[in-house]
Each structure stands twice: as structure tokens, then as C-alpha cells.
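The complex appears here without one of its protein chains, the remainder shown in place.
On to chain A.
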Amino acid sequence: MSILGRALPVASEAVSTGACTHCGAALAAGQDRFCCNGCAGAHALVAGLGLASFYGRRETEAGALRPEEAPPVLDLAPFAAAPKDDLQRLDLMVAGLTCGACVWLVEQALAAERDVLSARASLTARRLTITWRGAAARANDLGALLARLGFRVAPWSPACLRATEDAEGRALTRALGIAAFGSMNVMLVSVAVWVGGDMGPALRHGLHWLAALIGLPVVLVAGMPFYRSAWAALRAGRPSMDLAISLGVLATAGMSLSETLRNGPYTWFDGATMLLALLLAGRVFDRAARRRARQSVAELLALQEGLVNRLLPDGRLEAVPAEAVAAGDRVLVAAGDRLRLDGEAAVDALLDAAATTGESVPRRYAAGEPLPAGAVNMGAAFTMTVSASAKDGSLAAMARLLERAEQAKGRFVAIADRASRFYVPIVHAVAAATFLAWWGVLDAPWQVALVNAVCVLLITCPCALALAVPAVQVVAVGGLFRRGVLVTSATALERLAGADHVVLDKTGTLTEGRPVLLPEGQDPATLRRAAGMARASRHPLAQALARACPEAPLAAGVREVPGQGLEAGAARLGSSAFCGLGTSADGMTLVFRDGEGAPVAFRFADRLRADAAASVAALGELGLPAELLSGDGEGAVAAVARQAGIAQWRAAADPLAKQARIAALMKAGRHPLMVGDGINDAAALAAAHVSASPAGATDLAQTASDLVLQREGLSALPAVIRIARQAQSIARQNIGFSLVYNVVAVPVAVLGLVTPVIAALVMASSSLVVVLNALRAAKD
């Protein structure tokens, strides 16, 4: 399965100088072995458990295992199930579980807990199953243990992987195993018949029956995936590749059976079973590659899924999923929390609504003003009265808009389907003509005519054609996966190759989408002290400050004054009022003041991504002129457009306007690639010819996108387009090759010269050529 690839480690040197011993991130000056206290703690924990050999073998990305200073507190106990008395079982999704050593570390660290009976992690699914004896509340201790090691956990939800999908994959693998077994064993018997020219007719008859005994059940059982799909296509009145495959395989098996009955010179069971095995192998790989991408998307979504703190009448808090909250309930929104539901507050609230409206600066919402779901609380914690339940709220309305846009887009016809629409009727016509010519014109016995006609079907049975596109897809999708690009739709690469226009969102796409400290010559020592304090808080600005100085150690004795700031001894960090400077409406400034010393202001702004201009230029070179479409105000949009080198821009575009612009482009015959991250982009993403969302996009945008870029920045986009175009051209070459091969092979079959040996040789060799050609598809 190595062809499918695995995310490449960025830095694999584990204990070299200058890298954190635990997480592998680069060390700042003055740091000895660890980049932060969390890593030092994690390392001590690992070493204490006697698991230090982990560091010699891990292959994680640098910094991926850095424990969060203030991990989100989520009560895991309700997610534990009790299959038996006294026994608890919990399924978790574990992010950061990217290598065998991580699996080992997680399993061993949990198994070392006294009451844990078993811990089993799946590297493919990133799923961890723990069983233990005792109370359900232990789930939180175990989750905290993983968090201290640097793994982020979320409860496993059915959305992570649909159960049916899993079952379908298993059915395909089973069919492949049966077909491979059958084709090899039938081949053993068939080779004896091919070379045994001196064989007596009785023995040959016996061998024919033996081949039929193995071949018939295999054809019936292993071919089921094709027959089912062919039947569906037939009822829809659309000839498909699967229909051609099913007819070819079934006709070959039927003809072989009749040859067995009359003890003809050859049977073709080996060809039929080999064809099934090759095609099923292509399908299994194709599926595995895409499943892996979908899995990673599901993982991102599961980590974003959060609980809502509902306020009970008696004043207690209860963590419940957002779906369980009804209109009229009161929920607590902590500082830095994302609103999961629409509502209104009795007090003023400072919200960052970038994801819902595209505004890049947080805005003050007056008491009673409707608050949109998806916004992030940048101010103090407040209590909100929910105005609509999850399924009636603005997020659900956006999801419905997205659904309609997807339906309106219509079904994209993949190149393989387009080819088979011409191919299937032609091939069947040739086969029918062959039968009529031999039987009616040349007066051959009907058995001979049938054998020749079926030979036409067998040899044209689009083995190479059916492998032509999936093989390329597997290689290209695997190559992109290694580059951190997830391809979630089967036809995404094909559509991307045809894109000729790119529409970009501003906030979160061209810009970082989160506050970044403006370098204004602050004193490094002050910055370090402030960042150390900021590390203790989950407030977005505090986190931005901590990110600006990652080497600052967590300050001791920090106390958070909700909604105001942080206190550590005489030092204060927070709003300007909190530091005694009077109020300021600007939600993007933090002030640091040590006692009565001079206050230092840290200003933050959303910044253009470092690679935005270069990526826009590279897209232009590839023939995709860029256009900026944002919900933000005119000034901010114009500035970003100028910096990124985009001539065409539009400000104050709401979700419907964005979708309308995409529709207008499509109507004008363009093939727009939409790149966006916000809830307000989702409908436009779904409507576009092809769509992508950058790292950190909202879950709605990721669901609507064909591609998800996992790594920071947009620089992957031009490379993805190049790979998609390359893949498309290789797919065309492969289809062309299979057609040429048919032009040569069909006359041979029509003339009745095909023996099972020739059929087996051409089938295997053409498939091999197509697969080898496809291997080139991952190169940029």
C-alpha cells in the first residue's frame, strides 16, 4: 500500500541539536532541550513510563506533539459506554497519531495505567479504543494523559466514518481476495490445457470441468460489485463501464460453460476471473486513497465539534452537544469560544465574526442585537439566550443553501464515463456483427460464431480502459496527500485540471484569518514577559501574543480576570481599561503594564499570508486570473487586493452575492476555482466548478470543498493544479492507449484467432502498461 503514501515527516531528526527533545520543533536561543514547559513535562512522563525509545522511532512533523498549554476542557465521561458492569469503554479520535511509534506510545502509556484493561489504536482511522475497570469519570484522566503527551483527542462520532462505507470497503476487499484466488487456481488448470496438446479428450474434459467448478462461483460472487452497479446504470438508462464489464464477464463465463459441456478445445474461465481480479484491485486501491483523505477531513471536523455549556435553572452548568439545545435555553459563552448557536445577550459582546461575514476586525454587538452562530467571543464570557435551535439556526440555513447549490451544479461526467458512453455501444455492436457474420454469412456452427463474438467482448472488455483513470487517480491523490492536500471528491482532480479562473475569499484565505502581532519595535524582554503571561489564557489575542514569542516560558502565578485581562503579581496584561488607561473600543489591542511602569501596547491585525502574492502570481501564470470576493468593507478589501496583486475585487459581498457571482462566471462559460474558508463562502464553494479550502477553515467550508489544504498557506494550490493537469493528460494517454490496443486486438478477435493464451497476454500486458504510465502522475 506504499503507493498510497503517508504524510511525509517534515523533520525526522529526533534528538539533534536545536530541536525540542519531545516535539522536534526548532529551539529558540537560550533554550536547552525543550521548546516549552509542556514538552518538558511530556518528556518526563514518557521517560518515567520507560517508553523513551519512542523518540528514536517517531516520524511526526516538527511541533505536532507540543502539548497545549490550556487544552480545551471537555467532559469525556458521558461518551464512555459500559458494555458490562464495572467495565467502561471509550472510543476517541486522536489527532497527531501519524506514525507507528505514536500508536505504540499511546497504547503503552495507557496500558501502564493500573485499571486499563486494553488500549488499541488504529493508525488508519486515528481511532483509539480504551476499556477499563471502574468509573466512567476516569475517561477524563485518560484524556488528560493523552493531552499531556501532546495528542489532541475528541470523542469518536459516527460522522468520523460512516459505517456503511467501512462495510462496502470490506466487501470489495473480499471480492478481490476471492477473484485473486480463483484466477490463480483456474490459471493452473488452464496452463495445463494450453500446453497439453497431446492430452486425451477425456482428461481435457475433466480439466474443463475443474476450471468451471472454480471459475463459475468466483465469477458469480466476486463480480457482484460490478453487476449491482451495472443493474443500477441499466435502470437509469445509461450505459456505463460496469455494464460493459458485467456483460463481458458473464458472456465469457456462459460461453466457457457451453464449451465445457461440449468439450471444446478451450475454455475462457481464466480470462474472466483474471479480468475481475485486475479490475477489483484497481477499485480497492482507488477507494483506499480517497478514504484516507475523507478520514483526515472527518478528523479535522471532529476536533472542531464542540459542546455547549447550558445553564440550568439552578445555576449549574451542563455540557451538551449543540443539537440538544432548544430555543430559549441559556448558554454560557466563555472568552475565546466559538458561538455554536444563534442568540442574543443581555450585555454588550465583542465578537469576531470573520467566519460568518468576512469582517476582519472584531465588532461590538449591543445588548439584544442578534449574535450570529460561528462568531468567536473576543471579550468577556457572557450568557446568551438561544434564539433558534441548531436545525433552525443560521448555520443550518447556510447548509441548506449549500445543498441547493450542489444540486444546481448538476452531475459532472467524468472522462472515463464519457469514453464508455461511446465505447460500450460500439463494442457490443461489433460483437453482435461478428456473431451474425460467422453464423449467417460464413455458415459456421452457432457455437463457433458465439465463441468468436464473446472473444470480441472479452478482449475489448475494457480492462485497460477501466484501469486507465483509477490508476492515475490513486497515484495523484496519494502524491497530493503527501503534500498535505486532501482530495475528497472522485472527480475533483479532473475538474481542477479544467479550471480557468480563481475566486478567492479575503479573511482566512488570503489572510491568516487570525490576529497576528504587529511588529512595532516592542522591547524583546517585555514581549517575552507578556507572552509568558498570555500563555495562560485561551483568549484569541493572548494566544496570538504567545504565538509571537513561542519560546517564552509560562509565567508563574497568573490569574485571569474574566473579560478584562491577566494578573501576575503587579504585572497586568489585558484591555487598556484593565491597565488603568481608560476605555478603548478597539478589540485588537492588548496592554502590558508592570505595576506603575510605562504601559506597552501590543496591536494585532489580521495579516496577509506570506505566500499569498506569490501564489496569486503563480496561479496567473497557470492561466487562472484571480478575483477577490469578500464580505469585508471596501478599504480593507482594496488594501489586501493591492498587496496580493489582484486587480479585480469586490467588497461587501454576502453569501448570496458570492454564490451569484460564481453562477454568473459559470454561465459565461468559465470554470471557476473557488477558494474560501468561511461559513459565508460555503454556498459559493459548493456552486463553483471546483473548490478548495485552506488550513483552519470552518467545518461547513471544508465539507463543501473538493480539496482541503492541510498545511498553512496557499502555495500548495499552484502545485495541485499542475499535478491535476498532469494527471489529466496521463489519463487521456491511458485512454488513448487502450483505444489503440483495441483497434489492433478487435480484428484478431473478429477473425476468430484469439485463444485464451492470447487473451490473457494482451489483457495483462495492456493493464501493466496503463498502470506503469500512471505512476508518473504524482510528480509535480
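By definition in this document, a contact is a pair of C-beta atoms (placed from the backbone, for glycine too) under 8 Å apart; a residue touches a chain by one contact, two chains touch by 3 or more; residues count from 1.
What we mean here is this: contacts and distances are computed from a predicted model.
Asks: One chain of this complex is missing from the view, so tell me which of "Cbb3-type cytochrome oxidase assembly protein CcoS", "Chemotaxis protein CheW", "Amino acid-binding protein" or "Hydrogenase nickel incorporation protein HypB" is its UniProt name.
Replies: In UniProt, the chain that is not shown appears as "Cbb3-type cytochrome oxidase assembly protein CcoS".
Asks: Touching the left-out chain: which of A:C36, A:L92, A:A121 or A:L700?
Replies: The one listed residue touching the chain not shown is A:A121.
Asks: Could you tell which one of A:G50, A:G237, A:G635 or A:G669 touches the chain left off the display?
Replies: A:G50
Asks: One chain isn't shown here. Among A:R170, A:K391 or A:R642, which residue touches it?
Replies: A:R170
Asks: Would you mind spotting which of A:L188, A:L261, A:A610 or A:V740 touches the chain that isn't drawn?
Replies: Residue touching the chain left out of view: A:L188.
Asks: Suppose we count only contacts with the excluded chain; which residues of chain A make the list?
Replies: Listed in rising order, the touching residues are 1, 6, 50, 57, 99-101, 103-104, 108, 111-115, 121-125, 133, 166, 170, 173-174, 177-178, 181, 184-185, 188, 203, 210, 214.
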